[in-house]
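Let me begin by handing over the structure; questions about it come next.
Apart from one protein chain that is not included, each protein chain of the complex appears where it belongs.
Showing chain A:
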Amino acid sequence: MSRFFTTGSDSESESSASGDETAPKAPGGPYSKPLLLSEDEEDTKRVVRSARDKRYEELTNLIRSIRNAMKIRDVSRCLEEFELLGRAWTKAKGVVDRDGVPRFYLRILADLEDYLNELWEDKEGKKKMNKNNAKALSSLRQKLRKHNRDYEGAIAAYRQNPEQSDEDEEKSRRDSEGSASSSGAEDDAGNFLKRRDREEPRGRYKEEESESESESDEDWGDSASESDSESDEDDGKFTSLASKFLKKDEERRGAERRREEKAKKKLERKSRREEEEEEEEGGEWEKVKCGVPLVKEKPKMFAKGTEITVGLVVKKLNEILQARGKKGTDRAAQIELLQHLVAVAHEHNLGVPLELKIKFNIVASLYDYNPNLAAYMKPELWQKCLGCIEELLELLFAHPEIFVGENVLEESENLSNPEQPFRVRGCVLTLVERMDEEFTKIMQNTDPHSQEYVEHLKDEARVCAIIARLQRYLQGKGSPEELCRVYLRRVLHTYYKFDYGAARRKGQVKDGAGQVKEGAGQVKEGQGKEEEKLEDEQKVKEDAQVKENEAQVKDEEEEEEDSEALMERLCRFVYAKDRTDRIRTCAILCHIYHHALHSRWYRARDLMLMSHLQDNIQHADPPVQILYNRTMVQLGICAFRQGLIKDAHNALLDIQSSGRAKELLGQGLLLRSLQERNAEQEKVEKRRQVPFHMHVNLELLECVYLVAAMLLEIPYMAAHEFDARRRMISKQFHHQLRVGERQPLLGPPESMREHVVAASKAMKTGDWRRCHRFVVNEKMNGKVWDLFPEADQVRAMLVRKIQEESLRTYLFTYSSVYDSISMETLAAMFELDLPTVHGIISKMIINEELMASLDQPTATVMMHRTEPTATQNLALQLAEKLGNLVENNERVLDQRQGAYGGYFRDQKDGGYRKGDGYLRRGGFRQERGNY
C-alpha cells in the first residue's frame, strides 16, 4: 500500500489506500505475499508513517492470520487472533473514529461470522472437533456476536452489496476530491454520521448530496466542527466539546423536523427512503427475520388513495399496540411503525391531539424496548426518548387547551371534534418519571471513570430541563399530588448540587466589586470538588449546571433564584400538600441534605429533629434509608465544618462504626457479603446504587470522623487514664490506634489514617504543633481538606480545636507534675489568648475534671493534688475487681442453696452493688479532697 503514497495529496492517498485494501482482497487471501513483501520493503526504508497506517497495518496483519487460521479450521487460534484484533481495534479507535470503519475490517467480521455459523451448524464436524477447538468456537462466537453488535448496521450494509458499496464510497470520495478543501470535512462527516447515530441510514449520506444544499450543508457544517473538536483530543477541552455536542443535538433535531416537512412534499421519495431506513434499521437489531415482513407491509399501511382520517389512524394505532407484549413482536419495528404513523398524521393535518396520542405511545414503546428491568437503554434509544419527550412537551405547551390525563377513558377521548375540549389519554408525568429512572439506570451501569460516563452526564441538563418544563406545565393544570411528584423529581435533581451561583453572589457581596471575578473563580474552584473527585467530571458537572441555567434562562425560568430558595419553595409545597408519606420523607431528607451541603447547620439540624425521622426511618424502604444515611453523613460533615465536633461525631457514628459505609450509602457493594446473598439479591442491591456523580467522598467522610473522634477521645483518655471502667467513645478510632501501634517500623505517615494516628500520638503528649502538622499538611490538604467549599475556614477551625484539646490533654496528663502553673505560660505554649485559656481551665475545674483552683492576682493555676497516685489507683481497681469476685462467688452460693431463676434478683443486686462501689469511690474523692 505504500506505493500509492508516493504521489497525490493526503486525502487522495487515504481514499485510494482504503480502496486498495479492499478491492484486491475480495477474492480471498492468495495475494497476501506481495503485500507482505511491499511492507517489508517499506519497513526497511520507512521514514515517517502516520498513526493511521501503523494501526491499519497491524489490523491487516491480524486479519490475515485469522484468515489463515480459518482455512486450517483452527478455531482456538482464531480466537486468540480475534482477541488480539479486538485489542488492536480499540487502539486504532482514534484513527477509526476519524476515518470510519474500514471495509476490510467489516469484511473480516462478516466473514468470520459466516464461518462460525457454518461451523456451528455443522453438528457432525463439531463432534469431531477436539475439545479445545469446541470451547474456542463457542466463546469466539459469543465474543464476535457481542463485538458485531456495535457494527451491525455497517455489516448489514456491507452484506447487501459488498462490491457496490465499495464503489459508492469510492465514487463519493472521488466526487469530494474535486474540492480539496472540503474533502476532509466531508469524509469525516460521512464517517461521523455512520458512527455516531446509526439510526441515520448510510443511504442518507448519498441522498443528502442530491438533496437541497441547505440541509447537507448544515450537516457538514456541524459535523466538521465536530471533527475539529474531536481531533484535538485534549482532555481539558471537554467543556467546549460538551457545548458543541449539545448544540449539535439541537441542530440535528431541527434538521429532522425540517426533513419531515420536506417529506410532506416528496412523499414517494420519502417512503422510499423510509424503506431504506427501515432496512438499515432492521439490519441493526438482531431480530431481522420477524421484523422484515412487518416492514414490508408498512408502505402499504394505508392503501393508496384512501382518505386518511382520524378514525383510521386510531384504528391503525390500536392494531400496532395490540402486538405489544406479544412474543415475536419486533419492538424496534413497532417504534418505527409508530414514528411513521406520526409522520402520516402530521402530513394529513389530523390535529395535534392525535399526534400527542401517538407520541405517548412511542415513548411508552421505547420504554418497553428492554424486556428486562435490570437492563438499561441503549444510548441511541435514550436520545430518541429524550427528543420525543421534549417534542411532546412542546406540543403540550403550544396547545394548552388539550386536556391530558391518565384517567381519560379510551371511549371518552376526543381527538378530532373541535367543538368540544380535546381529551387525550396519557400521563406525561409518568413518562417523565420513567425517563428519570432510566437515566439513573444508565448512570448506574456506566463505568464512572470512563469518558462514556461524562457523555451520559451531559444529558443530565436535558433531564433537568425536561423536569423543569413539566413542572411549569403542571403548575398550570396538574393536581397537587401530581405537583408533589414532579416537585420531588426536581428536588432530587437539585439537592446534591452545590449552588455555585448563590455562592458567587455571596462572594460578590463580600468581596466588593473589584475582586468579584477572582473570588468567584476561586470559590468555584474550591467548591467544585465537594461531590466529585475526578476533575473532568467536576467540569462537566459545572458545565451541566451552566447548561441547566441556560436552559432555564431560555425558558424564562426562575433563573436568578438560588437553589436554596428553590428547594425551600418546592419542599414547603410538598410538606403542605403531600399525602403519601414517602414523598414528604424524601423531600425532607433532600432539604436537610441541601441545607447541610450549604453549611446551614442549625436549620438542617432543626429540620432533622422536628421531622422525627430518626425514630422511624428503619421502617422505610431501602432507597429512602440510603437517602437518610446520605443525609446524616452530610449533616455530620456540615457540623464538622462548623466546628461542632461532638455533633459531627454523633452524626457519623452510626455509619462509620459499622464499617459498611460504602454499602450504607449505596456507593458500592461489599465483597465480603458476596457469599451471603444470591444473584437475585445482588441485582436488587445494584439497582439501589447511587450514581457516581452523587457520591459522598468516603475518604473525606472517614477522615472527618476520625479527626472528630481524635479531638474527643484523646482528652478523654488522658482524663481517665486509670479509670477501670473507662469506656471508648469511638471503637473505630481505637482500632486505628491499635493498628498503628502494631506496626513494627513506624515510618512517616502516608495514608490519611496514618496521619490521624500520628496526630493522635502527638496530641497525647500535648504537642499541638506536631499534631497540627500531621492533620493539616500538603498530603491531607490534597486528600481531604481541599474538598471542602470553605477549606481555609475549616483549617482555621481545626487548628483552634487542636490547640484547645491539646491544652486539655496536657493539663490532664501532666497536672500531677505541677504544683502551680501560670496561665500565661500555658497561653504561650498553646498560642491561645489568655481569656480562652482561662475559660478552658475554668470549665475543667467546674466539671471536676481538674482538681485545681485559679489564683486570680497572679493568674496561675494551683493544683490540689487530689488525684490518686498510681498505686492508689491500682488499689482502687483491685478493690473493684475484688468486689466483682465476691459478687460472683455469692452467686455460686445462691446456686448451692437452690435459688433457681434468681437471675433478676442477681441483676438487681449487682446493679446496686455497682452503684455502691461508685459511691464509695466518690466518697474517697471527697475524703481526699478534704485532706
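Operating definition for what follows: a contact is a pair of C-beta atoms (placed from the backbone, for glycine too) under 8 Å apart; a residue touches a chain by one contact, two chains touch by 3 or more; residues count from 1.
Simple rule for what comes next: contacts and distances are computed from a predicted model.
Student: Given that one chain of this complex has been left out, which of "glutathione transferase", "AP-3 complex subunit delta-1", "serine C-palmitoyltransferase" or "Eukaryotic translation initiation factor 3 subunit H" is its protein name according to UniProt?
Tutor: Going by its UniProt entry, the chain not pictured is "Eukaryotic translation initiation factor 3 subunit H".
Student: For the chain that's not shown, point to the residue among A:Thr580, A:Ser842 or A:Thr869 touching it.
Tutor: Of the candidates A:Thr580, A:Ser842 or A:Thr869, A:Thr869 is in touch with the missing chain.
Student: Check the options A:Asn445, A:Ser657 or A:Gln877 and report the residue that touches the missing chain.
Tutor: Residue touching the absent chain, from the options given: A:Gln877.
Student: Go through chain A and note every residue touching the omitted chain.
Tutor: Touching the chain left out of view, chain A contributes residues 869-871, 874-875, 877-878, 881-882, 884-885, 888-889, 891-892, 895-896, 898, 900.
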